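Quick one: this structure, given as structure tokens, is what I'll be asking you about.
All protein chains of the complex are present and in place, except for one that has been dropped.
Going by the order they are written in, the chains are A, B and C; count residues from 1 in each one.
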């Protein structure tokens, strides 16, 4: 089967190239980029010499031409925010399978999109039909959607551990405080002074307080899990590393029973190959999941405060973006869930 | 005036060497270490060649001999936890000024010490008389104490911004959630596999959940500020950098008035040379305070949650340890507060 | 087919675990370690959760018991130097295929071994029969050897680019100056103060001057290529990164013809999947080969000095150790050279 990446020039685009090139069941047949038209991919991404044929050349990102490619089985959109609809609409219309890595189709409603992104949604109909897919979490039936909205990096690290606990009423829906630390690749590949090596090395800081854009999808998904509105405090931070997200969630216990919390996880994630449930007292470490599609999680209960403290770790570019997209593709096309991801 | 460092071989010991060697008003006259007796300091700490005389040699850490040194005006204890009392007691008895960088004398009561450190306090009388000093915060009169207990690194980053807000009732005393990220120097200089370069590079993780030892002094000090018990959630993390602590405090607003919060800071810290109050929306960055004795702080108010999110940054070895100790010495000996610290 | 790793607890041992666990043609059936007997591998190496079965448990490193395992097709020795012979001799005697990652069998003669390693060789007969294998370089017929001595990390980065140029007389055999920069994983996983994160972060330095142990195998192999003795200057350095070796070789040109140099490379490495020949002017970057089994190389000619400056980059743990070992195994067992290495 054949895959295509539209807009492959950032860090998640590069990771998609790597995963799809190594995938035993698919071929990376097309990469497009308006700014890199005509260049061989390996000349732009030298780390893929030997893995990607020198004959794979960037073609132009032309929505109509791409939508006409009925030889491509899955299109991955790795475009900057706000641009995906231009491609998603004609592709979906032509009946192509689309997995979008941007935030453009993640939300449930156009009005929520407008509140957070400051402009009307360019394709409200498709937005309505899009499915937000964390495979371990998503409600069955998502495979019928015309477009998959791949979740954000921070959201995956938060929604995955919390959803089973909200569904089973183990944690409160109020007073949730989430802190996350992310590697700098999460900021993208833009040549901006703030992301120069010397600015980010030996530097840690919060940012985006108090209303980071990811709040929209996080609260929406947590609300679905809880069966009612959930408002959280979300505090993201940059850490001096390339990859990784470490998330720490403090949440009042509704049922102060750590055993029940772990049982909820065990049940929700039984047999899921990319979930690591660590014993209480062993904290996840981004170094143990970097380069993999795993999210590790652990929890403790603090009798002094009545809170659970839930920790998770993932690779922001793999499980937080491209790995999850390939995992979803595997299920969508009927492959083994782990194909190309071990 | 002359200073001495007892047990100078760790990272805060090294930083004390640096600060005292460069101090315009004092001389580093003595360094002691049981394991390094007879070695010139510059042979053990090559970075201080040119700053420290090759004739400064480690002498033995002999409590009685050190207490007899009436030529030394201030003794700094930079010993592992549990060891300080062996020196502090005879030094205090001999009327010497002592600043202890360990946790051994930070708490208000021997029972609290025993709860957290698992053994009876070795010198409860001296514990009672010791003063816990963050200069910007400490109640006047601390100079009369026979021993100064220098606060911990995480506690300084938490107590400093919160104290004025608890005193003025701007923040709630309940539901405080603190997350901190620390550079690896905070773990000390022990040759332990977990702190090897390859284990910590590109790695971020929580640890010490849910009851880190620093909780004892943090909650004690916050309780003093609040005039009643304060219980917090404290979630420390390791980040892949050598220096720095970034702390993010989520706390329900008692008075949801960001202006009042800033006014409380401005008033509490007016004229204090080592406090940086950053505008709301500008988050502190450890890179901007590393190598200095400053702690920067900022706050936002989130109307959706009713919380303030308060951020602070410091160098864990400077303001979080040795710089604060020298700052306290400056005030104790009547120097300018900033002497040797700019 | 089944593989075993004897002494899997260091960084190259870990990388062998990763590569063999993901290999499509073999199974990692046994891991042994005297210090970790009885422990599940995933409890010691948490990053392999999900990749390695929790049932794979370290067994004891007992030479006789291991040599009796006729169900194992290849044994990899990942032991500290000086220990390999204890296992290699009984394994070879029992006719097992052995690939040794240590330096113990790399040299051609017991006397050279004694000169560099300070003790007599423990198994001079097996030493004689062992084959030193860089697959792109090794003389045909190595497959008949009873034991493969896997080359060192620095040596691979030096011997690979230089060998074709010595064989064809393009570079001089005199006046070769090699400088290499290595990531800290090259120093191993020993809990030693010098390799603590805070000691190695933001630190670069030469070490091991002027006669690093790797000189023995480097000069031996270069001498074979040149058809006569070759003496070089070899200056290794530590750089603040986990992985990677960047090597820069300055060598007087025998034939000052850059085109001939590149032609020699193109011919020697035609069709080799793990060699990257970069255009003159494009310097190899360790970041582009880290995690892969590739070695990239490039050269310039400096008419002012009459030297070629040859640069190469590899991942010290992959092509510099475990990846090359698996590559050799692939050829030895008749698999595709790239199996499990893309």
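The rule is simple: contacts are C-beta pairs under 8 Å (C-beta built on N, C-alpha and C of every residue); 3 or more make two chains touch, one makes a residue touch a chain.
Just so it is clear, the model here is predicted, and its values are computed rather than measured.
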Original post:
Which shown chains does the hidden chain touch?
Top reply: A, B, C
Subject >> Touching the absent chain when the full complex is considered, from C:1, C:44, C:283 or C:331 >> reply: C:283
**OP:** Return the single residue from C:108, C:146, C:240 or C:273 that touches the missing chain.
**Re:** C:240
Subject >> Per the touch definition above, residue among A:55, A:70 or A:193 touching the missing chain >> reply: A:193
Original post:
Among A:79, A:153 or A:184, which residue is in contact with the omitted chain in the full complex?
Top reply: A:184
**OP:** For chain C, enumerate the residues touching the unshown chain of the complex.
**Re:** 175, 177, 179, 181, 183, 199, 201-207, 209-211, 231-233, 235, 237, 239-244, 246, 248, 250, 281, 283-287, 290, 300-302, 304-305, 307, 309, 311, 313
**OP:** Mind listing the chain B residues that contact the chain we can't see here?
**Re:** 22, 46-47, 49-51, 202, 273-274, 276, 285, 287-289, 291-292, 294, 296, 342
Subject >> Hidden partner chain, residues of chain A it touches >> reply: 11, 183-185, 189, 191-193, 195-202, 240-242
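Basically, only the chains that are shown with their structure count from here on.
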Original post:
Which chain lies at the heart of the structure, taking centres as C-alpha averages?
Top reply: A
Original post:
Taking each chain's centre as the mean of its CA atoms, how far is chain A from chain B in angstrom?
Top reply: 39
Subject >> Whole-Å gap between the CA centroids of chain A and chain C >> reply: 37
**OP:** Return the distance between the CA-based centres of chain B and chain C, expressed in whole Å.
**Re:** 46
Original post:
chain B: which residues touch two or more other chains?
Top reply: 183, 199, 201-202, 240-242
